[in-house]
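With one protein chain withheld, the remaining protein chains of the complex are depicted in position.
The chains carry the letters A, B and C, assigned in the order they are written, with residues numbered from 1 in each.
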Amino acid sequence: MSGNVFGKAFQIMTFGESHGEAIGVVIDGVKPGVKISEKEIQKDLDRRRPGQSKASTSRKESDKIHILSGIFKGKTTGTPICLIVKNKGAISSDYDLIKDMFRPGQADFTYLKKYGIRDYRGGGRASGRETAGRVAAGAVAKKILSKKKVKIQAYTIQVGREFAETFNAKEIEQNSVRCPDAAAAKRMERVILAAKSEGDSVGGVVEIVASNVPIGLGEPVFGKLDAELSKALVSIGAVKGVEFGAGFAVAELKGSECNDEMQSKAGKVRFKSNNAGGILGGISTGQDIIIRIAVKPTASISVEQDTVDLKGKNKKIKTKGRHDPCICPRIVPVAEAMVALVLADALAVQQARKKN
Amino acid sequence: MSGNVFGKAFQIMTFGESHGEAIGVVIDGVKPGVKISEKEIQKDLDRRRPGQSKASTSRKESDKIHILSGIFKGKTTGTPICLIVKNKGAISSDYDLIKDMFRPGQADFTYLKKYGIRDYRGGGRASGRETAGRVAAGAVAKKILSKKKVKIQAYTIQVGREFAETFNAKEIEQNSVRCPDAAAAKRMERVILAAKSEGDSVGGVVEIVASNVPIGLGEPVFGKLDAELSKALVSIGAVKGVEFGAGFAVAELKGSECNDEMQSKAGKVRFKSNNAGGILGGISTGQDIIIRIAVKPTASISVEQDTVDLKGKNKKIKTKGRHDPCICPRIVPVAEAMVALVLADALAVQQARKKN
Amino acid sequence: MSGNVFGKAFQIMTFGESHGEAIGVVIDGVKPGVKISEKEIQKDLDRRRPGQSKASTSRKESDKIHILSGIFKGKTTGTPICLIVKNKGAISSDYDLIKDMFRPGQADFTYLKKYGIRDYRGGGRASGRETAGRVAAGAVAKKILSKKKVKIQAYTIQVGREFAETFNAKEIEQNSVRCPDAAAAKRMERVILAAKSEGDSVGGVVEIVASNVPIGLGEPVFGKLDAELSKALVSIGAVKGVEFGAGFAVAELKGSECNDEMQSKAGKVRFKSNNAGGILGGISTGQDIIIRIAVKPTASISVEQDTVDLKGKNKKIKTKGRHDPCICPRIVPVAEAMVALVLADALAVQQARKKN
Partner (left out) sequence: MSGNVFGKAFQIMTFGESHGEAIGVVIDGVKPGVKISEKEIQKDLDRRRPGQSKASTSRKESDKIHILSGIFKGKTTGTPICLIVKNKGAISSDYDLIKDMFRPGQADFTYLKKYGIRDYRGGGRASGRETAGRVAAGAVAKKILSKKKVKIQAYTIQVGREFAETFNAKEIEQNSVRCPDAAAAKRMERVILAAKSEGDSVGGVVEIVASNVPIGLGEPVFGKLDAELSKALVSIGAVKGVEFGAGFAVAELKGSECNDEMQSKAGKVRFKSNNAGGILGGISTGQDIIIRIAVKPTASISVEQDTVDLKGKNKKIKTKGRHDPCICPRIVPVAEAMVALVLADALAVQQARKKN
């Protein structure tokens, strides 16, 4: 029932606040005998880390992963893996101003209403920093999926009104927005820097593709693969929407256009299109799983806005601190992690169901 | 881990196939002492029932709800409530044709691949008929929510390229598409009948609004209210996307536009806008919760399409049987049910957390 | 979180009250392609059924199992299986007397305190009749386990101060107490009939042995196999204790006596004793799993006892109706079912963990 547990067979529990001592995750249900090193996990954490470029926050956090349990002589033992990242360099005084005010677009108001108490330092548990635990666990999930050749890649396809128009996988990690279209990336960077210069922020869309996914993952009728992916992705702070395959465009399609026709070629069944996004009836078809998520502009801006304080008085607020003007590039590894966690879980669950 | 269980504290398990003996649901975690009658549940089931108008399928199913347990002298006892609907009038022979072929856009292929066996009669468990159990359970959830004045209403806002432009709540149940704009409803009906006349189908968008939702529902960081709602809604067969508040439009917004500013008026805190869709940090703000879902065109069409048979041979297929040319009107009560189930569950979970 | 759901991968949800319309169970997570018939399930239900002999209640209930879903052409499809038994022949007026009183040793008091409402007819949900759902689901679990050659057998080893002293498996179903020692069975029957003649009841001990259990079942540290078995068995109404292998006798043993030494013979590792009861560190060793449960004397007796009524007034009570003077023989199939459910679940979970 706990909100901080995710997954059923490959199960994680995350913990930690932005300015607490550490954040981390415990992973249970990892197959024994899998080689995994701090270095591999660190790689994904480094992609999530703030301070990677001008287009992201100028905070610098080392975010060093540390394995506390579950690995013996470099291999998983089938026991819970605890991974932690110590919090460093946080200047709590930066946040003194907002202690008594609700920042618009943030969880300040709802956390206080729900819990009656709030760790206001940097957003506490509601901070995007919480996703470090997800990314660390996701790296372990990716390792397991890699044995099945499953590959997950996310990238930015829209920032403001700028769209990626071409796809070059090699480009993704070459530009600060993680966009597969180098030219579009440049335009997106300009949009982001323009917003930054105004103390403002801008939204975008991230696309995630999972390829080589085995046929048969997903547990109808409530544990459908797309249902679980939706939950996983919408649980990321800034995400306001999710769609699969043709997505919202299906509203304008006829059935004869939307249905992915099937064809047999050289004894192999294949689909002639992928409007379904690789999932039919909540079960993976073996095609690429294609997902897009809507990412809202960072709520922390230094444009002055109306708000109220704890006593209900009207106030003006400008969020200080160093924040990403566009969160898309850093959501990329988080989205990959969430998809990896769902697929690793679905794989384990599917295995439990198998005839043997 | 089971795919047919939904919810944590207000928990349901559905069962049944399209052409089996019965479909149904068991609900556990219902508060004791709640008055509930077959009549109340039937009301929602009747809205889901096929054969309500020209714009929906011409099949007529009585879909009579039957309470098997959990109610004593008209009240819930806190023990599991089993609700069943007998399947009647299904002509299995209608489906003989498709026994050996995979219908495009349907779960035939994935079910067979996953389970190695398939109840091909009317789609079996993958049939939309399965949602009758959801709607029945949703009626119980709605009853509980009504004690808190929570109201949930869904309606069609788009069919093909036709959009609702005005909102009149009273209109919704007055037209066959369940659209709050009477004029748009007429245009949508025309689009649907045109598709029907071609043996084709058309998609759309359904919006769901939950009002009077208490502040504080939702369990970060994975059990966020929007995450659970996404899972619930995407688990409905035809849904290919979900968005909250401003939804995918956030991609084009600046932070200063997207953040919902706050204001105190006569001692009451309120938001100046609702781009968040009533959820901040995964927790309800007390504002209306606003959700939109993308509904794909019905996969069962009589337009000829390419497919393969069980032996991998290329075939042509036209789905026979009476199917809805647009599923939006009938998804309306299902979407309401899913939102009700999530909110009833979140309410119970929140209660478990409360200081006392 | 729901109290009526059991299991993780092979998951069941039971429903129904003693005098409601029906009792039943939904099973999710059953492998597809398993042959299962109403007849096979009925066999175990008949062993649980009242009215089998003089030593049990004289009530006669037909208890016919009915499959509502999940089976297609005689085989499981991987979708939820709903099994129901209609309640027949219950004379509710028998229970009018106890409507306003708490029967000692029964759940009347605690149900009313917990739920504020109580279906007093025959104990409602707290009735032993609820176990019919468990036995039906257990029959499906046994079928799955039989593919792995796993065999589960329970039998009565103590009634009052009479103990089984010999073991003959063939005897078990030949006598009314289900005791593997024919001579002891006779003595036990006399004890039971003596209690019956006084309107009283008597307790006992039931032993359960599971053989051919694969090595490796159980999920430390909380989902240990013995922990799950304990929960399963203590959840049976009359059970007041559970022990494994040497059980409570370990208190008097030295480590050198209690440890099961190991030996290799012809390349096969075996244990020289089985004080552990087939479970080490919460994981099955491959030896027989040996469990004993303490069964309290039936609470419903016609000996007059002190109690209070709903208004808190002191009263005398004699329970009318036809009740078993010793519940052990009918607990035998229920205990087998619970062990089967735990093992089927553990098997599925273990499969999810496997390297592949």
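Just so it is clear, a residue touches a chain if its C-beta (ideal position, glycine included) is under 8 Å from a C-beta of that chain, and two chains touch if they have at least 3 such contacts.
None of the values given here were measured: they were computed from a predicted structure.
Visitor: Where the complex has a chain not shown, which of C:283, C:331 or C:344 is the residue touching it?
Guide: Residue touching the absent chain, from the options given: C:283.
Visitor: Just one of C:146, C:211 or C:259 touches the chain that is missing; which is it?
Guide: C:259
Visitor: Give the residue, chosen from C:68, C:164, C:295 or C:335, that touches the chain omitted from the document.
Guide: C:295
Visitor: If you put the missing chain back, which residues of subunit C would it touch?
Guide: Output for subunit C: 1-6, 8-9, 14, 102, 104-107, 109-111, 113-114, 116, 125-126, 130, 158-161, 195, 200-205, 215-216, 218-224, 226-235, 237, 240-264, 267-269, 272, 275-277, 279-286, 294-301, 303, 305-308, 312-314, 349-350, 352, 355.
Visitor: For review purposes, identify every residue of subunit B that touches the missing chain, sorted by number.
Guide: Residues of subunit B in contact with the hidden chain: 1, 8-9, 29, 31-33, 78-79, 220, 348-349, 351-356.
Visitor: Which residue numbers on subunit A touch the omitted chain?
Guide: 1-5, 8-9, 11, 13-17, 20-24, 26, 28-29, 32-33, 67-70, 72, 75-82, 84, 114-119, 124-125
What we mean here is this: only the chains that are shown with their structure count from here on.
Visitor: Could you tell me the distance, in whole angstrom, between the mean C-alpha positions of subunit B and subunit C?
Guide: The answer is 39 Å.
Visitor: Any idea how many Å lie between the Cα centroids of subunit A and subunit C?
Guide: For subunit A versus subunit C, the centre distance works out to 46 Å.
Visitor: Calculate how many whole Å lie between the centre of subunit A and the centre of subunit B, each centre taken as the average of the chain's C-alpha atoms.
Guide: Inter-chain centre distance comes to 26 Å.
Visitor: Two-or-more-chain contact residues of subunit C, please, as numbers and ranges.
Guide: If we look for residues of subunit C contacting two or more partner chains, we find 1, 8-9, 29, 32-33, 78-79.
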